[in-house]
Structure formats: C-alpha cells, structure tokens
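Shown here: the complex without one of its protein chains, the others still in place.
Moving on, here comes subunit A:
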Amino acid sequence: MADLLTAAPATAKPAPSPRARDRRRARRNTLIGWSFILPNFLGFAVLTLVPVIAAFTLSFMEWDSYNPPEWVGLDNFQRLLDDESTKIALRNTAFYALGHVPLTMLAALGLALLLNRRIAGVGFFRAAAFFPYITSLVAVAIVWNMLFNPEFGPVNQFLQFIGVDDPPGWTTSTTWAMPAVILTSVWRDMGYYMVLFLAGLQAIPHEQYEAATVDGASTWQRFRAVTLPGLRPVTFLVLILLTVQSFKVFDLIVVMTDGGPGRATLVLSQQIYRRGIIEGEFGYASAISLVLFMLVLVFTLAQFWFNNRRERR
C-alpha cells in the first residue's frame, strides 16, 4: 500500500492539461490536413503559383533566350505603348468582346426562355443547344471556315438566296473576318450560358408569376416585371464570365484565322504567344500578359463586390 502510494508519482505522468491536448490535436490536424492537400498542392505551387508570381516579376525585366535577365523597370510598358501590333491586338480584343458578349447573352437567354418548360423531349433540345460547346474547337473552326467560304459556302449561298447580291468575304476579308469569328463563338458558347440562365429561371419562385397573372399582367409584362428582375444575379454573372472569356480568346482565333488576314483578327493572347514563345522576348511578353490580367481582374473584382453586396442584404 505504502509502496504503491510512493511509487505513484514516478509512474503516472501528470495528467495533460486541456490546453496541451488541444495543441496536440491541432498539430495532428495540421499534419493530416496538409497530407491531404500536399499531392495536389505540390503540382499547383510549382506549376501555377510560381509562374503567376514570375509573370509579374518578368514584366519588369528584359530577358530573351540569349541574354541573362536584367531589371529594366517600366521600359516594357513604355514599349507596349509604341508597339503598333500590340495596340491592334488590344483593339481587336475589345472589338471581339463587344460583339461576343451581347450576342451570346441574347442567344443564351433566348434559348433558356424557349427551353424552360416541362414538355416531352425538352432534354433533347437542351442537349442540342449545349452540344457545340463540348465538341472540339478545331473541328468546329474548320467546318465554319468552310461554311463561310465566300464563293461556294452555304452561308453566302443562303444570303444570295434571300437577296443579298454582294455577300461578305468573311474570313478572307479584313472587315468581315472578325464578325465571322464572333458568329462562330456565339454559336459555340450560347449553350453553356443557357445552362446558367436555366438555373436562374428555375430559381424564380412560381408564386410571383401566379400573383402577376392574377393581377392581369400580360406575358410581356410578366417578363418585364418578374423574369428580368429575378434573373438579375445570373445576368450579372454571365456578363462577367463572358467578358473575361472574351478577353482571353485564343484558340478559336489561332485555328480559324491565325490572326489574319493581315492583322485583322490578331488578339492579345496571340500577341503574348508570338512575342514570348515564338520570338523569345520573355520580359516584354509578360508585360502584355500583365495588361491582360489587369483587364480580367477589374471584372472579376466587380463580381466579388456585387456578390458581397448581395449577401449582406
């Protein structure tokens, strides 16, 4: 008995304080948490995070494949202001956005309104509208190039059929190449945004329509008073996504016109690619990247701001 009593302090450790236990558990959780995230994070950090930071730094440096990098401050941005093709690329990108954003939005909203009903076979029609979005862009661009063929293409044959005597030269004409690209991209993207609009339409409470009907509102009045206000959050989301997507336009242009004829469809992404990867002017190309990033950032921040404001209400 006495033995036990005297031996007790030596064998039994003092009971761990609750705070120490919490700390141990927190450390264990941190280890476990990181072990889950690490496989992805390693790849993400090395191949996305580092390049993102590098892109910022590079834009203040002069660096090509032959000479070591050298800090040049704002020289690259100065050069950007004098570079004719960068200015053309910026203007063309804006032109593309001005066509692509409103037209895709209208087409997507129209499709969503048309297909937001419970009727037999609606699934098929939705799938048909969505289908262009998931097919290979290369195949799509090649087909549209053929459809837009100025002499023999079905598009111009149709235009002549409805009485347009002198249909445009589309991708062979400096004036009409960009509209041809815009039309192709509207056709390709409208199904994607239709899905977002459909989700928005289904979120509008049915009672609002019933109340409007009881009040004697016509279909048009119901659209104006119930549908449009109800869709406002989705419309804003679509507007931002479309604008950002337009600034980034790249593959469609590369495959369909490769920036031509001349520089008629040259866009920013392509200019970054040409200056950076083809000509190896890493610093200057990164400065153009930074411009593209800033353009995208403004619109992304606008969306964050809008979302926060809505959640606070």
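Everything that follows uses one rule, which is that a contact is a pair of C-beta atoms (placed from the backbone, for glycine too) under 8 Å apart; a residue touches a chain by one contact, two chains touch by 3 or more; residues count from 1.
What we mean here is this: contacts and distances are computed from a predicted model.
> The complex lacks one chain in this depiction; which UniProt name from "Transketolase", "Fumarate reductase subunit C", "Sugar ABC transporter ATP-binding protein" or "Gluconate 2-dehydrogenase alpha chain" does that chain carry?
From the listed options "Transketolase", "Fumarate reductase subunit C", "Sugar ABC transporter ATP-binding protein" or "Gluconate 2-dehydrogenase alpha chain", the omitted chain resolves to "Sugar ABC transporter ATP-binding protein".
> Which of these touches the unseen chain: A:Ala55, A:Ala225 or A:Leu239?
Answering carefully, the residue with contact to the hidden chain is A:Ala55.
> For the chain that's not shown, point to the residue among A:Phe60, A:Trp144 or A:Trp176 touching it.
A:Trp144
> So that we can see where the missing chain sits, which residues of subunit A does it touch?
So the residues of subunit A touching the missing chain come out as 26, 29-30, 32-37, 39-44, 46-52, 54-55, 58, 111, 114-115, 119, 121, 123-132, 134-140, 142-144, 146-147, 149, 151-154, 157, 187, 191-192, 195-196, 199, 237, 241, 244-245, 247-248, 250-251, 254-255, 268-269, 272-273, 276-277, 282, 285-286, 289-290, 292-293, 296-297, 300.
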